[in-house]
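Missing here is one protein chain; the remaining ones are kept as they sit in the complex.
By written order: A and B. Residues from 1 in each chain.
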Amino acid sequence: MTVSVAGKAANDIQTKSILAPDARTRRRNAAEARFRLWGKLAVALGVLALVGLLLSILSNGLSSFQQTYIALDVYLDPAKLDKDGNRDPASIAKVSTFGYAPVIEKALSEAIAAKGIVVDGLSIKAAAELISKEAPASLRNFVIANPSKIGETVSFNLLASGRIDGYYKGRVTMESAALDRNTSPEQLRLADKLKEAGLLATRFNWDFFTAPDASDTRPEAAGLGVAILGSAYMMLIVLVLSLPLGVAASIYLEEFAPQNRFTDLVEVNIANLAAVPSIVFGILGLAVFINFAGLPQSAPIVGGLVLTLMTLPTIIIATRAALKAVPPSIRDAALGVGASKMQSIFHHVLPLAMPGILTGTIIGLAQALGETAPLLLIGMVAFVREFPGAPPQGFFDPASALPVQVYNWTQRGDPAFVERASGAIIVLLVFLVLMNLIAIILRRRFERRW
Amino acid sequence: MNNLSNITTTTMPATTKVAAMNLSKISARDVQVYYGDKHALKDVNIEIRPRSVTAFIGPSGCGKSTFLRCINRMNDTIASCRVEGNIAIDGEDIYDPKVDPVQLRAKVGMVFQKPNPFPKSIYENVAYGPRIHGLARNKSELDDIVASALQKAGLWNEVKDRLESPGTGLSGGQQQRLCIARAVAVSPEVILMDEPCSALDPIATAKVEELIHEIRENFTIVIVTHSMQQAARVSQRTAMFHLGNLVEENDTDKMFTNPDDQRTQDYIMGRFG
């Protein structure tokens, strides 16, 4: 057999067995293993980042669903609360919250005395600071709503102040209280004794979901009511506007649009709008809807419009994919029995594409719900304590939004607001998870493979 | 069934490595291949002779490509694929757990159905294999390997002035010869070709066949082909597969003039496939 020169070179390797890896192969396999390890590390890092993020939020925020309350029997003294003695709502309303503070103070000191609690070096004035500054206001609201109760002794669960609440959540300690102007170790000791006596308890915090925001000094009273309602209003507007607009635009582009300049222009615009930074939409909202069209600031209508424009590209892209997934045979079948093109689309294609469209819409809404930056620019950072009215007029009332409320609370000085902000994020994330679950279920149940 | 291949396998004892090397380069015993639940290859026994061309023919889906891909363990990349039985090269079982498929594939090169040059320059395409296997100590050695591989693939004269232009810019036939050059550059002992001409026009096919003819002295070549004329033109031995069975294996001349098996006869006459 004749073997060429190159063949001889090949013969050198031929002598090697494939059963025993040579040094070079071992090196190469080690490099392979290293590379694989880097890949595993990257995946682990990605998953860890997610877990870390969620854990950090949960550990900071879960405590906001608990709140410390002090149970007191308050004697609603007519001499103080209704000086005219005629139970006339107008005259009762003249007594400001300052008039209610002494009533609570008295009730507290009686309760302390009745339980025989003694804490050295604590004046009754200082003891009353255990109770939130919000408590007189809620007491006043109760009295105005129930004037007949004046003169009776009524049991109330009054909010404890933010520092006391923080003490039971580990945020405030005896050491930090000693340095704190807003509380003192004596107050904490009194709180402990009240707890032993059963007057002070930490319970589930429904008010967190229903109460409006509260001022800087009353973190314990701050709630998400206005923010949740504002977000709900905006989502309603986004849904009502973006779904029909998005579906109509998609039907045109997918089914009717001829290949021309106009269509190209629309396509390019949709692709680019999907990638425009959200804050630019905020600038658009400020310039066009507020300055030019004169719509009110902080109103859900403006937020809704801005978020609609942001959500449209998402919905259009999802809808077009859903329309594309309906096989042409369906259209042909409809056209074949004499339906017009419009009929074939509205009677056959659109219903079949509906699950995909709805899934895309929900995902778009979920994105819009978490959007913060554009809402800052249209004035939704404002401090709003009043609930907006019923729609449609309520769309024009000032409101807040969930993610903006989070931002708002991070800008406050009291560390108790960080807990509130994290709690608000948990609420926001729960909404997002629910929306995505609905989307997934929709997709699973109605997804059709052709 | 009483055909020649069965006689050779049963009568030839593979006791000594030397004996096996002389008579057969690759020997397969009772090879079974499964894709998930599908039994794709059944009881394949074959001896493939060194420094010659063996052609696998048979209708589509008969398992000839599957068997080819077992020989350099390309089936490892398919998760659902399972191989049983014994395939040995030079008497060494390639499915032995100690075998590194990377080393095996350096010994058993492969050319694919569709030309698949890397999106790199012509030079880099050929130099890729020698580089990863560390066959060259320096640049000039690498240059020599590339030049010699391109010469063997009959591509040197066409591309020597544009080694830096992309390999994807060549014509289909040139791309396939580039892929052969790429395989040759690693100095394998066996080259597997999976329908190497099915995507080429007749002129390019003729050039590749000529090339196979020229390099067969230095390599053991196994070629899967759809075209019986091609099998007749390039191979010395031919194996016929049908429905996952190896029907017959014989000298090519005999196979196309006087096959032992009726199915081979029918296939060659064009009654099925």
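Everything below uses one rule, namely that a contact is a pair of C-beta atoms (placed from the backbone, for glycine too) under 8 Å apart; a residue touches a chain by one contact, two chains touch by 3 or more.
Here is the rule we use: contacts and distances are computed from a predicted model.
This complex has a chain not shown, and the name its UniProt record holds, of "ABC transporter ATP-binding protein", "Phosphate transport system permease protein", "PTS EIIB type-5 domain-containing protein" or "2-oxoacid:acceptor oxidoreductase subunit alpha", is "Phosphate transport system permease protein". Among A:Lys40, A:Lys94, A:Arg385 or A:Arg444, only A:Lys40 touches the chain left out of the display.
Checked against the full complex, the one of B:Gln32, B:Ser52 or B:Asn116 touching the unshown chain is B:Asn116. Considering the whole complex, the residue from B:Ile26, B:Ala183, B:Val234 or B:Ile268 that touches the absent chain is B:Ala183. Contact with the chain that does not appear here is found for just one residue of A:Ala271, A:Ala333 or A:Leu434, A:Ala271. Remark: the omitted chain is touched by one listed residue; of A:Ser132, A:Ser161, A:Thr372 or A:Ser400 this is A:Thr372.
On the side of chain A, touch with the chain left out of the figure occurs at residues 28-29, 31-32, 35-36, 38-43, 45-47, 49-50, 52-53, 56-57, 60, 244-246, 248-249, 251-253, 256-257, 265-266, 269-273, 275-284, 286-288, 291-294, 309, 312-313, 316, 340, 342, 366-367, 369-373, 376-377, 379, 381, 392-393, 403, 406-407, 410, 418, 421-422, 425, 428-429, 432, 436.
Although one chain is hidden here, its contacts on chain B can still be listed: residues 72, 74, 77, 102-107, 109-112, 114, 116-120, 128-129, 132-133, 179, 182-183, 186, 192.
The working rule: only the chains that are shown with their structure count from here on.
Per-chain CA centroids place chain A at a distance of 62 Å from chain B. Every residue of chain B that touches chain A in the complex is listed here, in rising order: 51, 89-90, 92, 94, 96, 98-100, 102-104, 106-107, 132-134, 148, 152, 187-189, 217-219. Partner chain B is touched in their complex by these residues of chain A: 1-4, 6-7, 9-10, 13-14, 16-22, 24-25, 28-29.
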